[in-house]
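Structure first, then comments.
All protein chains but one are shown at their positions in the complex.
For clarity, chains are labelled A and B in written order, and residue numbers in each chain start from 1.
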Amino acid sequence: MLRRFRLEEPESVAEAAELLGRFGESAKVYAGGTELLLAMKEGLVQYERLINVKKLTGLSDVTTADGTLVIGALCTHHQLENSPVLRDKLPALTKLEQNVANVRVRQVGTIGGNICFAEPHADPGTLLIALGATMIAEQSSSKREITAEDFFVDAYETALQADEVLTKIQVPIPAPNARSAYLKFGYLERPSVGVAVAFNLNGGVSGVRIAVGCAGPAPRRVAEAEALLEGKSKDEALRHVAEAGAAAGRAAQAISDLHGSQEYKEHIVGVLLKRAFQSALS
Amino acid sequence: MQFQKEVEILAPREKVWQFIWDVDRFIACVPGCKDAKTIEAGKRYAATMVEKVGPFKVEFPTTIEVLEREELTRIKAQASGADNKIGSRMKLDLDVHLREEGDKTILGFVAGVDILGKLAALGHGIIKRKADQVLDEFAQAVKTKLEGDG
Partner (left out) sequence: MAKAMTKHSDAQSIPVSFTLNGRLQEIEVEPHELLLDLVRDQLGLTGAKRSCDVEVCGACTLLVDGRPVSACTTLAFEVRGRSVLTIEGLAQDGKLHPLQEAFIEYGGFQCGFCTPGMILAAKALLDETPNPSEAELKHFMHGNICRCTGYKKIIESIMAAAKKMRAKA
């Protein structure tokens, strides 16, 4: 049994933001509820009001505009795994979405809800950082952009303000010679380590972006590892990928927990980076 | 969970020792701690600890007992609190040491922290990190307060 709460069903983002501003900590945005309802059932959080954002329009599409892929925050993982636009432009994200949690969570869970709850053991954030995504956050009468790198602040903490609603995720459509891959490892219900890599391939590798997730409190870009591969020829980069993996592991801020010790996770980061890089090249 | 911290304070030992027993100023250094009260001077104190990890907030009304006291040198204390709303308890064993090093005082403490109940569901790793952050901030705040006063 959940504790009693009131349901608010705003019909515009402005209304939703206004409700959040008015009720503060006693209200929470509710979409798929796949994380929120679990925390509420566990008694870890309590709210007087849930703000159902599923009546907001225009936030459940995947569209393209001026070389940018725009993903509505309310898109469910199921929608994303089946989106022809996404499969065409960002197959790495399609594959990620196909493998989020299980079929029931994918059915109702939204990508917006996933990244806003900022559970450390989650997938999308890591790849979104590697792809250079930008989040659009709206208040009653203003909008701002937050880069994926800046969005994930800490475990369960994002850069969103209390009365901001995440509306869109923008991803630059990769160039024809761009490559990307996301690999994860886990044997519990949630992933234990996730590594995403993205780069341009034109003789050598350039514009390398690497992100590590799940191992530490929040997904993060690992510039230390990127530097070891940037500008190298394909073969040289492959020779350095183990070193890059070790750097990425150290930079992951891995926490020892039930998913594994810090050392184990750092090691897995290295393995996944090597495989992700090879996978992206193929 | 065990933590060990040491902080160098540019202030004489007596001043640091006095500061510790100035309950209001001392408690103000503990992040998330408020409403400090003296129940029995030198022996029992009360305060409320409020900590947040993302949306997860706990409020522990806490009692602090001073178990041992060695003038200007050492304090052994125990604190405990419960947040019934979230079904969790907190236990803290604290060993505080002071020693002089020239015109500096080294304030060191060993803390054993236990979180019991539902909050533990957040995961040992997250809680440990949070506790570590709180203790770091606390040590820095004590140093800043004491050095700032000149």
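Please note the rule applied: contacts are C-beta pairs under 8 Å (C-beta built on N, C-alpha and C of every residue); 3 or more make two chains touch, one makes a residue touch a chain.
Here the structure is a predicted model, which means the values were calculated and not measured.
> Which visible chains touch the chain that is not shown?
A
> Which candidate, A:R3, A:R22 or A:K143, sits in contact with the chain we can't see?
In the complete complex, the chain left out is touched by residue A:R3.
> Hey, which of A:V45, A:V105 or A:A159 is the one touching the hidden chain?
Here the residue in touch with the unshown chain is A:V105.
> For chain A, enumerate the residues touching the unshown chain of the complex.
The list for chain A reads 1-7, 33-34, 37-38, 41, 50, 78, 98, 101-105, 107-108, 189.
In this section, only the chains that are shown with their structure count from here on.
> Distance from the CA centroid of chain A to that of chain B, rounded to the nearest Å?
Averaging C-alpha atoms per chain gives centres 36 Å apart.
> In the complex of these two chains, what residues of chain A are touching chain B?
Going through chain A, the ones touching chain B are 25, 28, 39, 42-46, 118, 120, 154-157, 217, 255-258.
> In the complex formed with chain A, which residues of chain B make contact?
Residue list for chain B touching chain A: 53-57, 85-87, 118-119, 121-126, 128-129.
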